[in-house]
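Left out: one protein chain. Kept in place: all the others.
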Amino acid sequence: MAAMTMIQALNSALDTMMERDPKVLTFGEDVGYFGGVFKVTEHLQQKHGAKRCFDAPINECGIAAAAIGMAVYGLRPVIEIQFADYMYPAYDQLVSEAARIRYRSVNDYTVPLTVRMPYGGGIYGGQTHSQSPEALFTHVAGLKTVIPSTPYDAKGLLIAAIEDDDPVIFMEPKRVYNGPFDGRRDRPVQPWSKHPASDVPEGYYRIPLGKANVARAGQDVTVLAYGTMVHVALAAAEVSGLDAEIIDLRTLVPVDIEAITASVAKTGRCVIVHEATRTSGYGAELSALVQEHCFYHLEAPIQRVTGYDTPYPHALEWEYFPTPPRIVKAMRRVMEG
Amino acid sequence: MAAMTMIQALNSALDTMMERDPKVLTFGEDVGYFGGVFKVTEHLQQKHGAKRCFDAPINECGIAAAAIGMAVYGLRPVIEIQFADYMYPAYDQLVSEAARIRYRSVNDYTVPLTVRMPYGGGIYGGQTHSQSPEALFTHVAGLKTVIPSTPYDAKGLLIAAIEDDDPVIFMEPKRVYNGPFDGRRDRPVQPWSKHPASDVPEGYYRIPLGKANVARAGQDVTVLAYGTMVHVALAAAEVSGLDAEIIDLRTLVPVDIEAITASVAKTGRCVIVHEATRTSGYGAELSALVQEHCFYHLEAPIQRVTGYDTPYPHALEWEYFPTPPRIVKAMRRVMEG
Amino acid sequence: MSPRKPNALDLHIPAPRARPGDKPDFSGWTFPEPGDTPRPDVGAAAVELREYAYGLIRVLDMEGNALGPWSPHIEPETLRRGLKYMLLTRAFDDRMYRAQRQGKTSFYMQSFGEEAVSVAAALALNPDDMCFPSYRQQGILIARDYPLLTMMNQIYSNARDPMRGRQLPVMYSSKKDGFFTISGNLATQVPQAVGWAMASAYSGDLRIASTWLGEGSTAEGDFHAAMTFAAVYKAPVIVNIVNNQWAISSFQGIAGGENTTFAARGVGYGVPPLRVDGNDFLAVYAVTKWAAERARSNLGPTLIEHFTYRGGPHSTSDDPSRYRPADEARAWPLGDPIERLKRHLISLGEWSEDRHREAQDAALETVRTTGREAEKVGVLGAEGAHARESMFEDVYKEMPWHLRQQREEEGV
Partner (left out) sequence: MSPRKPNALDLHIPAPRARPGDKPDFSGWTFPEPGDTPRPDVGAAAVELREYAYGLIRVLDMEGNALGPWSPHIEPETLRRGLKYMLLTRAFDDRMYRAQRQGKTSFYMQSFGEEAVSVAAALALNPDDMCFPSYRQQGILIARDYPLLTMMNQIYSNARDPMRGRQLPVMYSSKKDGFFTISGNLATQVPQAVGWAMASAYSGDLRIASTWLGEGSTAEGDFHAAMTFAAVYKAPVIVNIVNNQWAISSFQGIAGGENTTFAARGVGYGVPPLRVDGNDFLAVYAVTKWAAERARSNLGPTLIEHFTYRGGPHSTSDDPSRYRPADEARAWPLGDPIERLKRHLISLGEWSEDRHREAQDAALETVRTTGREAEKVGVLGAEGAHARESMFEDVYKEMPWHLRQQREEEGV
């Protein structure tokens, strides 16, 4: 066990898997010698050789496509898209190819591919270093979408993603790479070392995909969140005076419907939180699922607290970012019914 | 007035606008001399000249980007993506560029662009000629998304889209290009000429974006639909024995929330129908909106009748296609509560 | 718009020389004579190979003589196999095209006139080399002895369709035969082939990859991704551009053919570019062997432009008489690949008109018999060909809860 940041935990997951399985390799823009702009692949080239961890041309389509070809060959590539905002050139390859090759070839070919990408705002990244495009993946049959919220989960889920025989979109909440940021800009940022989930085993372990985690148990209201927003929701719960149950989804598709329904059946109230733009965000799907599965338990309309339907504004990002007060407001609204 | 198919109505809209405004031009794969694989641009090159209606290289990214450049210059380009399934290579240009240029330049530059694309299944087109990716556009702030269901609407909405100063995604339900197909494969397909909405003025008129149409007024249950599914929903209503109110949304973003809430407030029950895969489909957003706006009116869980979360299967497409019986079943379920 | 200014800019829209009603016109083109192009060393530096992008490698003259340094000196037995597979491919295409017309399937795409491009390549590659084809290289599958019956079963989406009715008729897949599952999205397979080749090199394997795309499809960004990655990592891959002059209704000028050759794209990346008469079986065979040897020697990728003509419609949904002269195919200056190989074999004394007629009849008979067999299994739309629940399978390795739930909604 060692205290790790999320970056270190992700690095450790890659290192662990590259050691266990020669079929695992990783590449992407600046991931080789430099170790990635966020340092997630640091030292991997030096340790495992340039053929197993290398720089790629700035062509996300090519990165995805080459990885698909490798996966079809029988390797287990892990690619990095430098920012989720830059995944669009790769989108066709992920949606039309990776996601459908098993189905269209009736298992003749399969694509055990992991696509890592940092996502989310709160780092003054402006419109093209802040986006949360998870709903663009959850809509696609054949893809799994995973978002961890802690170092411990990040490592265990990344290992599970690499071992998964289907393509997995692995989105990393960059705002909490180095500490469990809770959305309160006025407070000093905590380092991960002060957080219990930074206690990460050195070696191999996995956290199953498709299983949510109850980040905080409670009776009054269910909050569904993932990634950075889990920490923001916890902070909101703390100040709300309400006994909120916070579900950290961890996997968005396939989602842990049992955990969700169990909680909402108990509380009768539900708040959904994400950073992505609201309209057709993943919160819409969660809202639809909750009302389909728990309609007769619901005491009040489900509330969505989300990024607004605008591009991510640079200087006004703290107005854009879903902060604890916004979540508390939604919790109160849902309590009032 | 003339009886037009939807293809003829779309052709007439383009012809009308090219006549009125020299800034309007159109291009795309095979749209020039040949007039498009579905004939929507037939004769336009012959009539308006090759510079105003021409073939493009098979590069959807380039088609979108060139059109953005033209729109920025001050033209009003209308581009055709041959099938919606092939829009993915253009997705970055549409999402990261067309949608955000006004915002990011504070109105310095604008993109009055119309992107036409046939979508939807039911023509044995297999996985890559059948998709309904509308939710991938509705999630994007800065884009409008329009889907007509009749020749009359198609022409009026396309003209409004071309005149709109923002980028508009204009999705054409190809299954009803030549007739109002209602999902009942066992019956002879009706030609548009038998349908009142094939009565289309020859000249200029527009249907405002953002306004839904009540395709059938009713008291028992609200059905939200668009494109081909409007006709399928009407057929379902006919056999259901229920007095369904069918709302043809016409514009998905910005959606006509007043029409929706007025209807659901009245019926207390809601069924949502689309062909796209279910998870994170536009139906999720509609479901979320309805429960947010009409929670205290709802008597039963909102039902979604959609394409399944699989690629579009070639031979089993009639199992995949949302047919009247599936909609009737959902209507009954929502009536039972 | 304001009236035209002096010296004003003007927009160029490319147009083909001949449209319906016009006489086909290939007069602007000149080709090197068969045998005239030198054969560089397989290890030649890319910079020495640039000029090959602007010529045309030809071996067979129109009388059937094999000339010059590219002549591959293949065993007559191999040539006869090549001929047989081309005949089979043509007969197969013909029957399946008509089957679509008869409503037995939804869609079909022929490779009429381009048979040498696939069949010669298939014979020149090793059997375990991996192919990433477009939808017009059925000749590869046929030349690798994939069962015609299985192909037909897929085309009819019947109960024995190995793709379980999920794919369009012509989108085959066979891992066993090194044939990648065909995509409907143009050019996506090309950078995938590069990735596969990189994986083979990464693994210290001996197998190379080969991929095909139409000249129209070279415009896609995926082609650029493929060329960039192939060049950067010296991937052991052959990228084949099949320039059959048309992309549905768009002539090759719309893909950039007015300004240079498609082989020249390779020059842009420093990738050796070979331009070959695609209707010349021997030339296609020879350049494929050259490129394969280069790749297998860790010398990296080769780009081959196969200069040919799409003899038939784009697909059963197309009517080429609406956009090109009806007799353009017949006017194609580089002849028919089957006819030319036949003449060569006859000139070698290894074939005759009679044997050819027999071979043709045998191909037709094989296809006819197999067709009947396939039809007995069923054609498109036959009730119960596929269990409805099969629609929900194989989206993921294991079916997640939401697909199970959706399957239940279907009542299965």
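Letters A, B and C mark the chains as written, and numbering starts fresh at 1 in each.
Heads up, the rule we're going with is that a contact is a pair of C-beta atoms (placed from the backbone, for glycine too) under 8 Å apart; a residue touches a chain by one contact, two chains touch by 3 or more.
Predicted model, so just to flag it, every value in this text is computed and none were measured.
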Contacting the left-out chain in the complete assembly, out of C:65, C:203 or C:366: C:203
Absent chain, residues of chain A that touch it: 22-23, 29-30, 32-34, 37, 50-51, 54-59, 61-62, 85-86, 88-89, 124-129, 278-279, 308-311, 313-316, 319-320, 326
Residues of chain B in contact with the chain not shown: 25, 51, 56-57, 59, 61-62, 65-70, 72-75, 89, 92-93, 96-97, 101-110, 141-142, 144, 165-166, 210, 253-255, 257
Where the unshown chain meets chain C, residue by residue: 1-2, 4-5, 7-14, 46-47, 198, 200-208, 219-225, 228, 231-234, 236, 253-256, 258-260, 264-271, 296, 298, 300
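Criterion: only the chains that are shown with their structure count from here on.
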Most centrally placed chain, judged by C-alpha centres: B
Centroid distance [mean C-alpha coordinates] between chain C and chain B, Å: 35
Gap in Å, rounded to a whole number, between the CA centres of chain B and chain A: 32
Per-residue overlap in chain C, given as positions that touch at least 2 other chains: 166-167, 171, 183-185, 221-222, 395, 402
Sites on chain A at which at least two other chains make contact: 89, 92, 96, 103-104, 141-142, 253
